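With one protein chain withheld, the remaining protein chains of the complex are depicted in position.
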Amino acid sequence: MYSKGFKPLAVATVLSILAAFALVFFYAPNDADQGFIQKIFYVHVPMAIVALFGFVAGGIMAIKHLRTGEASWDMRSYVAIHLSIILGTAVLVTGAIWAKASWGHWWVWDEPVLVSFLIVFLLYCVYYPLRYSIEDPERQARYSSVFAIAAGAFVPINFTAVRLAESVTHPRVLSQTGGSLPGDMRLTFLISLLAMTLLFVTLWKLELTSKHASMQLKRLRRRLELRAEERGAATPARSPV
Amino acid sequence: MAPALELDGLERRYGDRVALSGVTVRLEPGRTLAVFGANGAGKTTLLRVLAGLLRPHAGTARVMGCELPGETWKVRGRIGYLGHDPLLYRQLTGRENLTYQSRLYDLEPERVEEALAAVGLERRANEPVRDLSKGMVQRLAAARATLHDPDLLLLDEPRANLDPAAADRLEPLIGRDSGRARVLVTHDVDGGLAEADLAVGLRGGRQAFALPAGELDGARARGLYS
Partner (left out) sequence: MIRAAAAILRKDLTIEMRTKESVPAMTLFSVTVYVLFHFGLDRDTLDGELASGVLWVTLLLATVIGVSRLFATEREQGGIDALLLAPVDRTALFVAKAAALFLYLVLLEVVAVPVFGLLLLGPDLLAALPELLVILVLADIGLAAVGALVAALAVETRARELVVPLLLLPLVVPLLIGAASASEPLLREGAEPEDLGRFLALLAGYDLVFLLIALAVFDFLLDD
């Protein structure tokens, strides 16, 4: 069901990651101010961008779920959000390392992107307790989708709000997300972003396939048990299908 | 007039667990269906599906000619539901509770007084529900369930907390002579059979039998509880 086109996707992912590594280490120049540590940028920023898109994509899939009522869309939304939270953890860690290396502090509050990201991350962490404290699977899926939609819409609002607050006290000098990068850095960044995106999609498909398979397995087991039960109870044979 | 109920292979699951399956019944207007089954057999699930509180997962369910879940909104307001939970606010008085309900159903305010009189609670109508006895709460709940003069009653052990006098008093509202179609969940096999036209037995969520009440042997119904 989810495995269609998986092989070429996996190959493209590996190739783009290799290309990104090669570019980061051998092509992109060391930053004039920050030196080698600036290369963490090629991991940190693509991860942040992909995680945010993952959150928003989870919200869009949740809309699909509520529209169609198909549980598979909830699964897609769940996996997207789940992967984004994992990436999000890595974003905060790499962000802290970068901040320590270039500004001498583990955390800087005047970096609106990072601060917004922390708020979004905190919100999404509640997805798990919310989801797993609802037992009925259909209700679990619906409530998770409602959360995913509200939180997905929250992402851009939150970024706007934080930026608005910052721009009053700290005028921003230079956008860090690649608006004014020199050409070689820019190419490296774009390839890294591509690699990260492909990696995300690959992992998403992989996780979905495995979830789907284990669910199928559970269903088959159940059916087998039911059949055994019926035979044991010596009721007239009836197909449970 | 469309049958009160037309169920065919009705099924409801909670995740992988089947709570109700294979329920096939046709109930004419004004008739009574008795539902028997041990605890956890799916009786309450059946009532909640018929009330439009839970959507069916498979099979067809038509209530008063309207297909569930697609046309649930059409039958809302024509069903009276009297379950274990009285669905009354304990902090509000009986009158306030019924007034609130009458506003939800867009009824005349006089209906509230009529309903209070019908269950003999006019004199206690200004006391908070939490101060009423269990029997009185059940009477008030019956008044709530019949306030909007429903065509179909879904009853779950409606006489559980009532003394015989109170039970008699509710007879015109929720009894056989109310003229309403009824689905009656009860553990009292003989009593249930006596006032039913049809009987359905549930065992582990599956329909064990569906027979005219006259053809059902009481022992078979009691067998569900063993």
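Letters are used for the chains, namely A and B, taken in the order the chains are written, and counting of residues starts over at 1 for each.
Keep in mind that, in the parts below, contacts are C-beta pairs under 8 Å (C-beta built on N, C-alpha and C of every residue); 3 or more make two chains touch, one makes a residue touch a chain.
Just so you know, these numbers come straight off a predicted model, no measurement behind them.
*Asks:* Taking the entire complex into account, which one of B:26, B:55, B:169 or B:203 touches the absent chain?
*Replies:* Of the listed residues, the one touching the omitted chain is B:55.
*Asks:* Among A:108, A:123 or A:201, exactly one should touch the missing chain; which is it?
*Replies:* Missing-chain contact among the listed residues: A:123.
*Asks:* So one chain is hidden, and I want to know which residue out of B:2, B:87 or B:194 touches that hidden chain in the complete assembly.
*Replies:* Here the residue in touch with the unshown chain is B:87.
*Asks:* Which of A:93, A:157, A:213 or A:226 touches the chain that is not shown?
*Replies:* Of the listed residues, the one touching the omitted chain is A:157.
*Asks:* For the chain left off this view, which of B:59, B:77, B:135 or B:223 is in contact with it?
*Replies:* For the chain that is not drawn, the touching residue is B:77.
*Asks:* Quickly run down the residues of chain A that touch the omitted chain.
*Replies:* 66, 119-120, 122-123, 125-126, 129-130, 133-136, 138-139, 142-143, 145-147, 149-151, 153-154, 157-158, 160-162, 164-165, 168
*Asks:* May I ask you to list the residues on chain B that touch the chain which is not drawn?
*Replies:* Within chain B, the residues that touch the unshown chain are 51-55, 73, 76-77, 79, 81, 85-92, 96, 100-101, 103-106, 128, 144.
Rule of thumb we're sticking to: only the chains that are shown with their structure count from here on.
*Asks:* Counting only Cα atoms for the centres, state how far chain A is from chain B in Å.
*Replies:* Result: the chain centres lie 48 Å from each other.
*Asks:* Within the complex, which stretch of chain A touches chain B?
*Replies:* It is residues 136-138, 218-219, 222 of chain A that touch chain B.
*Asks:* For chain B, which residues count as touching chain A in their complex?
*Replies:* 14-16
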